[in-house]
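Yeah, one chain of the complex is gone here, protein chain that is, but the others are all in their spots.
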Amino acid sequence: MTAAMAAVKPSPKDYASDQEIRWCPGCGDYAILKAVLKTLADVEAKPEQTVFVSGIGCAARFPYYISTYGFHTIHGRAPAVATGVKLANPDLDVWVVSGDGDALSIGGNHLLHLLRRNLDVQFLLFNNEIYGLTKGQYSPTSHAGTRTPSSPTGSVESPVSATAFALGAGARFVARAIDTAQAHLLAVLKQAHGHRGASFVEIFQNCLVYNDGVHDAFADRSVAAEMQVLAEHGQPLVFGKDRDKALRLVPGQLTLETVSIGRDGVGEEDILVHDQTNRALAGLLAAMQPPAMPVALGVLYCDPALSYDHAVTAQTSAGPARTGDLSEIMRAGSTWTVKG
Amino acid sequence: MTAAMAAVKPSPKDYASDQEIRWCPGCGDYAILKAVLKTLADVEAKPEQTVFVSGIGCAARFPYYISTYGFHTIHGRAPAVATGVKLANPDLDVWVVSGDGDALSIGGNHLLHLLRRNLDVQFLLFNNEIYGLTKGQYSPTSHAGTRTPSSPTGSVESPVSATAFALGAGARFVARAIDTAQAHLLAVLKQAHGHRGASFVEIFQNCLVYNDGVHDAFADRSVAAEMQVLAEHGQPLVFGKDRDKALRLVPGQLTLETVSIGRDGVGEEDILVHDQTNRALAGLLAAMQPPAMPVALGVLYCDPALSYDHAVTAQTSAGPARTGDLSEIMRAGSTWTVKG
Amino acid sequence: MEGSAALDGGREKRRVLESAVVRFAGDSGDGMQLTGGRFTLETALAGNDLATFPDFPAEIRAPVGTTYGVSAFQINFGARKIMTAGDRVDVLVAMNPAALKVNLLDVTPTGLLIVDTGAFTDRNLRKAGYESNPLTDGTLGDRRVIEADMSQRTLEALKESGLSKKDSLRCKNMWALGLVYWMFDRDRNSTTEWLGGKFAARPDLAQGAVAALNAGHAFGETAELSGELNAYSVPAAHLAPGLYRNVTGNQAMSWGLIAGTALAEIRMVFCSYPITPASGLLHLLAAQKDRGIVTFQAEDEIAAACSAIGASYAGALGVTSSSGPGVALKSEALGLAIATELPLVLINTQRAGPSTGLPTKTEQSDLFQAVFGRNADSELVVIAARSPSDCFACAIEAVRLAIKYMTPVIVLSDGYIANASEPWVLPEIESYPKFPVKFREDPEGFHPFVRDPETLARAWAVPGTPGLEHRIGGLERDADSGNISYDPANHQRMTDLRAEKIAGVAKDIPEQAFEDTPCEGGVLVVGWGSTFGPINRAVSKLRGAGLPVSHIHLRHIWPLPSNLGGLLRRYDRILVPEMNRGQLATLLRGEYLVPAESLSKVNGKPFLIAELEAAIRARLES
Partner (left out) sequence: MEGSAALDGGREKRRVLESAVVRFAGDSGDGMQLTGGRFTLETALAGNDLATFPDFPAEIRAPVGTTYGVSAFQINFGARKIMTAGDRVDVLVAMNPAALKVNLLDVTPTGLLIVDTGAFTDRNLRKAGYESNPLTDGTLGDRRVIEADMSQRTLEALKESGLSKKDSLRCKNMWALGLVYWMFDRDRNSTTEWLGGKFAARPDLAQGAVAALNAGHAFGETAELSGELNAYSVPAAHLAPGLYRNVTGNQAMSWGLIAGTALAEIRMVFCSYPITPASGLLHLLAAQKDRGIVTFQAEDEIAAACSAIGASYAGALGVTSSSGPGVALKSEALGLAIATELPLVLINTQRAGPSTGLPTKTEQSDLFQAVFGRNADSELVVIAARSPSDCFACAIEAVRLAIKYMTPVIVLSDGYIANASEPWVLPEIESYPKFPVKFREDPEGFHPFVRDPETLARAWAVPGTPGLEHRIGGLERDADSGNISYDPANHQRMTDLRAEKIAGVAKDIPEQAFEDTPCEGGVLVVGWGSTFGPINRAVSKLRGAGLPVSHIHLRHIWPLPSNLGGLLRRYDRILVPEMNRGQLATLLRGEYLVPAESLSKVNGKPFLIAELEAAIRARLES
């Protein structure tokens, strides 16, 4: 795609690269790619200003399939590379693409620091609860009991919740979506793109080879309505096929419960209204798990603050150093002259 | 100290090593050492069964001053080393000692995984909001604006909260104490020691050389009563010199506020009672910051679960492998005989 | 066939061969690894010596029909000792056009192709990048072709089976196997039995598979192949008697580690982080938890190394494993193990680099990293395995040295050795000499750096031992008390002690031997690691032709065997073939000032015997 394109409204395929896609047929990554391409087109991203940075994993192959700039780095370190990219040129529009292993196993530390520093990037975590590329070992998000080649008798580790981790790390934008729920995913990606600072998006992704159906308990279309609550700022947290269920704060307690609207004396006023600026609420939403509770999707938390790259830029003068400046620096302090 | 000691009730000095202490005179680390020695004596720790593991930093010098087993490892990796220690011998009583840089900068990832796996150790994080050993650079817990040799115009990073991070990582015991508040620190350390699984304790520590008084806004004795609320499970969250202030959940909202008991119609029943099994409450408590709010100390969260090392042990048969077993393993599957 | 002379005689109308190379190739979903595995077993049962190599695609599951989704399995078997999986392919089974495309060039010009014509549709031809049909457009050259619409024939054979079309087609690989069984005169009984067991839950599928197998066999037997003699016999090899099995390098390595720790009577704590091609070891050991093996899938390679160190500190043997990029991450931790003098075994299953490189391709380019890749003067022991089965002995040796010398030991394997397999006489492990670990227990005169005067190893005192409480760490420590020391003279002394300790290992390892009676003069070929097979075969062939060539193959890379310098100095021409740009050659030159010449190959594939023969001949002639 060339710069000339910018004149007409771009279409998703303008952002697709010419490389053959090498994910397994049916992998959830295809759906995410589709949504990202559409997002780029919808926001009319400038290809030359857009950079996709990734680590290693199936998910991390992502940059090859996008016709913008792309950097497929090393396992776990994409956040660090992205930080350098933004420090060199804060005007670039940077997306980081990562898997659950890449982001939360080897790369957990860099993600923590990217989030707390609030680097202005979109961070997409494709959570398939498995190491896909290395052929199916359990990952830090795999539930206890997962049987894999490295846990033949079932994993005994308690998984980390990507969203709870991001909130604990101080992230200022935390959202969730599902690979196949295109419309919602697209909406979330656009909000993430619009947010200045680090936008963290966990995308539930299906690995049909090594962990097929792991998200079915809430992501499968047949249960979606009952097992998903789509959080929207200022809107009541209602769900169900007939939108007759809702979340409520158990009175006087710091716990959520699901209630049926209009039953057991539950009225509109009892229904919790989503406040995306409340971190505690985001934490409670993130902690809900099927089958007892629906899974919360959408922007769980958003409370913008100055981004790191912009703060750094504000402290630093522009452009390369100049020799004249250096002369000054070197002459500051005590000097003396030896005469010839 | 020898095994013979076990007969008489030990005293703190029985646990002190013969090495000259090399912290700066007046460093908060001395107070923590004192409390730990007392804890060891009070719980009658068996010196030969006790191991202190640390990374690198002033804090990480800790093991040298204790007469039990000790391993001063490399920067940031103490949690990983401790994991190996427990996997080899889950019966050992392991303490990990770390600084804010060691635990949350270079070592953040290992801490995350130690906490989510719930390894049965006591993890002490000495938070002086600075890199002491390397002469005073800002750390991931330093507040924005901190001026140090590496941030001469003031740091532009938002700090991470150690406790929020631990909660987000899925820790099952999260507590806080202050170096100089010996009695409380001792109580917290004993609870941490009693807890099975990872007990995370953040200790506010004063570095009088590079960050003197950084915790004074709440830790200084003169303001302690007004700026500290000591959380105790099942007890109302009351504070103040005259114990006339309390925390309350803003009705219908997920926020805390301080109230004056008996004023503005605030009665006993409005006062929030600490529930250490509620992670959301712990999160709210951890987020309170002076001057607007007091700082919450004590066991903010405790909800035991099976520890990782015990789960692993349950899955693994005891003792070294035996050659007989190996013969069997090698003969499983297809074999054939070539006759001489 | 190539690399093999036709023997005289033989029963029936079969042509007798000294050896043959067969490659099964198809889509990832076509079951080629399984097919190759079964053929291997029948071949072993038939008494041939053999070597195999699987070639997986880099992609998990590439779209059907693409060239990059082709999965292959190669076997070289013969009536003589077999050293490699074979330079070139005599018989290629190609289940689709992509498989043909990717593998054709490896087939000898007069080789045989067995092709599923049913898969040669326009669509598949296009996916494979063929513009016209290679079966008809001359692409195949002089190679003979057996064309069969395997899909169709399998469906026909299974018509009555009651299986769905999809399930029936899953049996296509058995049809191909049946045909190859016929071709090499293999028995079908054990495969039939095995299929019954494997699909015990689906007897219909088991029966279908057997039916397909028999149909393929029948296809060979019937007149349909008449005209050319496509039936062969490869007589049994003269093999040492014993109980055999086929092992891959990963298997042998896992068992060697178990053996070593069992002989040392110490628990193994195996800590790793998945990475291609090293993960297999983690998988194999994770399956042995009920045999006292602790495995830990760490959050990254640094944690894997550090937890292994922690385990060793606490009295187990910490073992860690990875491949190049992951080993790079362990560098700092290795320094800690060196400084604290704790035993540690690190298995590096090398792959092609730099950086992510070619994860599924082989290379032996981490020698420098193993020997030199750390800050400061930080020596450790490096051992390299030469073949799949050799991993067993190397692992035991690594465990022994790590414990005896309180040092990290790196074992170099590679992607080729790890996945290749060869027949192996099962060792009588229960009769191996034990070397039980001796933990320090006596507090008298104890400090953590008291050393054995012989080995210079420090005392290993383990938490849990009363009276030996002590502190260790990465800071330099006093040679006489183990306490931290900033004393200049002490640092010199400790640095020297650490180096002497490792140098002393040379006294504890076998003197270097030649692979065969050495020739005086001529060319000395020095190798290490998985180049063993091709070098050995190339040298044997040249010696067979009366040429003065000798072969030394190193197991001990660091320290080098004490007599090596003397051996090398006997030769003016030393050739060092390596799958890297000359790392061992540089090491030998630096150590011994001998003019070792590097023969480098870095294309992700093992040396061919022919390549080596040519290179050695060139040196002999020059």
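The letters A, B and C name the chains in turn, as written, and every chain counts its residues from 1.
As a working rule, a residue touches a chain if its C-beta (ideal position, glycine included) is under 8 Å from a C-beta of that chain, and two chains touch if they have at least 3 such contacts.
Fair warning: this is a prediction, and the values are worked out from it, not measured in the lab.
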Touch partners, limited to displayed chains, of the chain removed from view: A, B, C
Options A:Pro10, A:Gly28, A:Pro63 or A:Gly168, residue touching the unrepresented chain: A:Pro63
Candidates C:Ala352, C:Met406, C:Val462 or C:Val526 - the one touching the absent chain: C:Ala352
Given A:Gly84, A:Pro291 or A:Pro304, the one touching the chain that is not displayed: A:Gly84
Full-complex contact with the absent chain, from C:Asp185, C:Glu476, C:Glu515 or C:Glu611: C:Glu476
In chain C, positions touching the absent partner: 58, 68, 302, 323-329, 331-332, 335-336, 338-340, 350, 352-358, 360-361, 363, 365-366, 368-369, 371-378, 473-476, 486, 488-489, 491-492, 495-496, 498-499, 580-581, 583, 586-587, 589-591, 593-595, 601-605
Positions on chain A where the hidden chain makes contact: 1-3, 17, 19, 47-51, 53, 56, 63-64, 66-74, 77, 79-89, 91-92, 109-110, 112-113, 312, 315-327, 329-331, 333-340
Residues in chain B touching the chain absent from view: 20, 22-25, 56, 58, 74-76, 105-106, 108, 131-135, 137-138, 140, 149-153, 209
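Just so we're on the same page, only the chains that are shown with their structure count from here on.
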Chain pair, most C-beta pairs within the contact cut-off: B-C
Where chain A and chain C are represented by their mean Cα positions, the distance between them in whole Å: 40
Cα-centroid distance, chain A relative to chain B, in whole angstrom: 29
Of all residues in chain C, the ones touching two or more other chains: 289, 299-300
Chain A: positions in contact with at least two other chains: 105-106, 108, 140, 153
